[in-house]
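Missing here: one protein chain of the complex. Every other protein chain is in place.
For chain A:
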Amino acid sequence: MATEAAPGEETGGLVFHPLDQFIVKPLFNPEGAVHWYTITNVTLWLALAVVAIVALFVLGTRGRAMVPSRSQSIGEVLYGFTYKMVEDVAGKDAIKFFPYIMTLFMFILFSNYLGLIPASFATTSHIAVTGVLALAVFLTVTIVGFVKNGVGFLGLFWVSSAPLVLRPILAIIELISYFVRPVSHSIRLGGNIMAGHAVMKVFAGFAAVAAISPFAVLSITAIYGLEMLVAGVQAYVFTILTCVYLKDALHPSH
């Protein structure tokens, strides 16, 4: 990608490294190796997500006020929003999974928005992160499904409303789609965040050329606005899909 600059404009210093922002490196020794325990830029931005969540949900609700302060009412809105989503989508008996879903939602939401701070590191753009989240959901849903329904959970793949001849074929399709879920679940989130950040970096590269820099700056602004939307929507989509999968696990019949 770095070699795609038009030859006539090379003197303007058109250099594209749109993916450099995603490189994981140690925080205190950028040239050092990355071991599993190394404190990296990933660690920093994960920790900042924790700090932000603690600030909103612990410090913000400190007053326990009957008439909430601003931060407390934001916390209450997020709580109510997620609670209602779990209740409406996954059903009343899914309420005991509410803290788990709230954790996922808040982590993704805060990480997405922290990743939009200029020069920050978008942890949710990494397939390693979203993959772990999606696999955790997949394993939870599968285990809950078998624990709650036993073998009956396999009824999820046996579409009893379809004609008998079609059922084996549908079962294969259902089975494949079930196992593709964690892949699509993780790539949807990681891909969206990565693509948005990469596009902004590309436009930022164009901003070095005087003739098109106003256009590039306007484009960055527009894409940034779009990314603000994407950050919220992708967190919401990830969470609501988790609720849908959970509903399948609790009520596997079609």
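Just so it is clear, contacts are C-beta pairs under 8 Å (C-beta built on N, C-alpha and C of every residue); 3 or more make two chains touch, one makes a residue touch a chain; residues count from 1.
Convention: contacts and distances are computed from a predicted model.
Q: Assuming one chain is omitted from the figure, identify its UniProt name from "ATP synthase subunit b", "ABC transporter domain-containing protein", "Potassium-transporting ATPase KdpC subunit" or "Right-handed parallel beta-helix repeat-containing protein".
A: According to UniProt, the chain not displayed is called "ATP synthase subunit b".
Q: Kindly state which of the options A:Ile23, A:Ile117 or A:Leu166 is in contact with the chain not pictured.
A: Reading the full complex, the residue touching the unseen chain is A:Ile23.
Q: Can you name the residues of chain A that touch the chain not displayed here?
A: 1-3, 5, 7, 10, 17, 19-20, 22-24, 34-38, 40, 42-43, 46-47, 49-50, 53-54, 57-58, 61, 64-66, 68, 72, 75-76, 79-80, 98-100, 102-104, 106-107, 123, 125-129, 132-133, 136, 190, 194
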